[in-house]
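A protein chain is absent from this complex, but the other protein chains hold their places.
Moving on, here comes subunit A:
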Amino acid sequence: MSQPVLFNSRGERVALGPEVGRGGEGVVYVLPKDASRVAKVYLTAPPAEQGQKLTWMAAHAPPGVEKLAAWPQEVLHEGRAGGPVRGFTMPRVSGLKPIHLLYSTASRRKEFPTADWSFLVQTALNCASVFEELHAVGHLVGDVNESNLLVSPRDATVRLIDCDSFQIRADKRVFRCEVGVPLFTPPELQGQAFGGLERTPSHEGFSLGVLLFHLLFLGRHPFTGVFTGQGEMTPERAIREFRFAYGRNARALQMTPPAIHLPLGTLTPELGRLFEDAFAPDAPRVGRPGATEWYRALQALARSLRSCAQEPTHKYPQHLQTCPWCQMMATRGVAFFGAPRNTAPGPQGFTCTFQELEPLWTESQRLLAPNLISPVAPPPMPALPDRLPAELQAEVERVRQASVAMLVGGVLATVGWWLVMLVSARVGGLLLVPGGTLLGSAAVVWWLSRKHQRLPVEVAEQQGLLRQAEAGMAAAQAESERFKDELQRMADRARQLLHGLRAEYGKLQPEFEAEQRRQLQHREAMQREQFLRGALIEDHEIDGIKQVLKANLVRWGIESAYDVLKEDVRQVPGFGEVRTTKLLAWAKEVEKGFRFDPGLAVSEAERRALVSHFLQRKASLRSRLEAEVAPLRAWSREMTKRSGELAAKLEEAWQGVMRANLGMPATRPAVEAALKPPVWEDRRVLLAMVLAVMLGGVVGLVNRATTGTVEQVKVAPPPVARDSEEPAEAEVLPTDCLAREEATTGAPVVERLTAGSLLEVVAKEGGWRKVVLAGGREGWTGPGCWSPP
């Protein structure tokens, strides 16, 4: 927002310096040309009436007003001389602090560290005085609140600010106060608009009473206690319903003061009566005590104050038998006054080291590596005999020999039979059935003996057991592996969590120290400022700076060493390079004298808050650690137990394997050798051979059956000489031979026959045989053809 162009009542342009404050309706600026004054400029041009009010106020300042209030001195016109009023100038109030910083204990310790209750009583007295003076000329403050009064930490004098909102009684008219805050507003005005309202001294009496109550009762509001009835008791309602929480009727009004409070009886009876009157239900009708009455009563209280014998900072009225502050300390444990840093209960400092955590930490690390029970290493497997036991070996031998015999016998019998068949089919035929039966019986005997052999049965049985035992072993081992993995995973997770907590724990001490340093640094800066502000130029002999120049400096708002270091001295008339340097040198010299008092720096409450915060964090971290470690104890035990169970399982499985192995009659190679015969003895080979032979036989038989002779051979009667027409038999020609047309050697050759031809003999004549030739022809073969070579 750009600053408006402003003119004073004499038509001079007024330049604004830097902003020093800002409120809801205006901004306060430094005046560069006059450091003793400031200007308040409204954010928007106020109504004309406000201009008239300010103009009147500036022209009719009450005598001695500079000691009472920041009264408007000059009206500022916007745009041109005599233009609409946009602001005003007023005296600069410096070094004073808002009254709320004094009346509540926590901030008083910081901002008014030496103020005791007599200081508060004195401030109350001064407030009454200021109000009295203002009321004497017919004006009212109107908008009394916690920020409109400033108090000097040095001497408890007060100044009213925000005078532009006062209710002003001008010669013929009243300029009203259009604002107000509910907490300071009398019951009869609660909820009303302030705009068209002319306030009375009785209204003001209520607000003043509330303000004084705040001062004497350490920041408490007279109408806020604990409501014992139903529903929400807002302070506005309490005020409207006259529920003064400290009054004699409070109980009937269902109000009690807060647990820690100063009873109304602490005050002199006269003051107590004034409060009762100010807040009584009939007050709106009969009127409230005025500022003068308050002033007199407070004066009497101030005079009656005495110091406590135990604690000189405890001030209380003479009419009390005992010190109320000591009593409050004894019964409530609260030290409102005195040196709280010596008496304050509670932790004095904060330390946090890993040592305190060590036993818990060591335990947790031990728990994370549980005692695992490992299985007892199995004894070496006892050696098995290299050879089978004698009886088994004998049996194996027997079976083997039987097999050989069976094979050889079978082959020989078959081959022999075939030879017989070749020589004489008839003899062969006769031999077939008994031979086959014999051979078959032998085979059955051999097969049965093999079947009932003990070794393979025993071996198969043991091998089954072994497979079972080995499967059990594998399962146990897998379970053990899974267990180890799971344990590792859980331990890793817990370890990570614990390390995280431990790291956080380790950070506490440095964090605390950093926070403490921050607090101190902040305080150090504040103390330094206070120290420098206390060094007034006025009070010091400064080389080359005469009285006139000092007055110049003050006019420019440069009063202390602090201002010298902060402001630009060169802008002050009479200050060139040399004097500025000298002044700065002086200020720096002053600054060297500053000694930081850490004891004073940080209020006990602040320190305590910091310490207890970190103690809390430490305790919470520790309990979190403990909460993590506690289940580990049971977990660790459980792991040990489970590892024991698994070890037992593994050992058992191993024993099973061992037992199964020991059940074998001999070493594995020996058994295998016994069970697996040489190739020729192999059952398959044997079978194949037998089959081959049998197949050969079957093929031959079938072939014979198709030619139809076999049956004839079997059933034919012994051969006799026959008529040539008669079909005879088929015969194999033993030698190469010639077939002729006639049964004589001279007859022509019909065909050349080769040895081994199967010929059908149809007729025989004198050794000659008539055979059927290819193509159905017939021819005679000589006797030489049929005698074997």
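As a working rule, a residue touches a chain if its C-beta (ideal position, glycine included) is under 8 Å from a C-beta of that chain, and two chains touch if they have at least 3 such contacts; residues count from 1.
To be clear about the criterion, contacts and distances are computed from a predicted model.
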| item | value |
| --- | --- |
| Among "VWFA domain-containing protein", "Oligopeptide transport system permease protein OppC", "Transketolase" or "Sugar ABC transporter ATP-binding protein", the UniProt name of the subunit that does not appear here | "VWFA domain-containing protein" |
| Of A:A48, A:A136, A:I260 or A:L662, the one touching the omitted chain in the full complex | A:I260 |
| Touching the absent chain when the full complex is considered, from A:R176, A:R220, A:K550 or A:R642 | A:R220 |
| Residue in contact with the excluded chain [from A:E515, A:E567, A:E628 or A:E731] | A:E515 |
| Of A:G11, A:G138 or A:P182, the residue in touch with the unshown chain | A:P182 |
| In subunit A, positions touching the absent partner | 98, 100-101, 104-107, 111, 146-147, 181-183, 218-221, 224-227, 233-236, 245, 257-261, 331-334, 336, 515, 605-606, 609-610, 613-614, 617 |
